[in-house]
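Now for subunit A:
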Amino acid sequence: MTELDRNIAEGIKSHFADVVLEARVQRDLRIVVTVEKEHILEVARYISSEVGFDHPASVAAVDYPMQGKIEVVYYIWSTSKRTFLALKTAIPRAEPKLNSLTPVWSGVDFHEREIYEMFGVSFTGHPNLRGLLLQEDWEGPPPLRKDFKLRTKLERG
Partner candidate 1 sequence: MEWKRSFGLLTSILSFFASLALIFLNFIGPLLFSLQFYELIIKVAVFPGLMYISIFAILIIWFERKFLARVHLRIGPLHVGPMMGILQPIADFLKLMGKEIIVPDKAHKIVYNLAPIAVVAVSCSSIAFMPFGWVAPGKNWVIYETPYNLLIILILFTLHPLIIIAAGWGSNNKYSFIGAMRAAFQLLAYEVPMVFCIAGVAMMAGSLDLVRIVESQSKIWFGVVEPLGLIVFFISMMAELIRRPFDIPVAEQEIVFGYPTEYSGVQFMCFMMAEYVNLCVASLLLAGLFLGGWLGPAFLPPIIWFIIKSLIVCLFVIMGRATWPRLRMDQLLRVGWSLLIPLAILQIVIVLLLLLIFPTFPMWLGFRG
Partner candidate 2 sequence: MQVSWGPQHPASGHLRFILDVDGDSVLNLEPDVGYTHRGIEKLTENRTYLQNIPVVERINSYCDATNTVLGYIEVVEELLECEVPERARFIRVIMAEMNRIASHLYWLCLMSISVGFETMLMWTMNERELFLDLFEMITGARITYSALRPGGVRYDIPHGFEEVATKYLNHFERRLKDYYKMIFENSTFRLRTIGVGSISSSDAIKLGLVGPCLRASGVATDVRKDEPYEVYQNFDFNIPVEKAGDAYARSLIRFHEMEESVSIIRQALRSIPEGPIRKRVPLVVPKGEAYSRVEAARGELGYYLVANGTDKPYRLKVSTPSFRNMAALPYITRNVTIADIPAIYMSLDLIPLDIDR
């Protein structure tokens, strides 16, 4: 299984030599591909149509305020190759913009809406970029960013 993963990672790396920053095998069934944010759409098109990663599992974002970046990770499962791939990219925190991957995997629609709402990352090309979970009149910073402070008092008075 690891052999297959390594082959896939190397294939992606060699196809996009200058765009893919890193393609490695984290462990069994976990391929991690890091790309530059400008080229995420073409890499996604390639790995979905050519490599066969067709089943979107999750989209996560991680906020790193010290480094001034937000990392967006797409997790994709392949129903034919039966392995799991993480497509990572980092976007600047000051201007959080990313190409939406809904044309490639339509299943990431709601995930991207959630990321937009919780991290303020705006996905260009998303058909319906609105809030999802929070109330309509929500105001304030995106709540899952690290600079959002919880206002609830945890101690009992």
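Behind the choice of candidates: all candidates are chains of the complex that A comes from, given by their letters.
Simple rule for what comes next: contacts are C-beta pairs under 8 Å (C-beta built on N, C-alpha and C of every residue); 3 or more make two chains touch, one makes a residue touch a chain; residues count from 1.
This is a predicted model, so every value here is computed, not measured.
Participant: Counting any copy, say which of 1 or 2 touches subunit A in this complex.
Facilitator: Among 1 or 2, contact with subunit A goes to 2.
Participant: Provide the residue numbers of subunit A that touch candidate 2 in the complex, in ascending order.
Facilitator: 28-30, 54-58, 60-63, 73, 75, 77, 79, 82, 84, 86, 105-111, 118, 132-135, 143-144, 148, 150, 154
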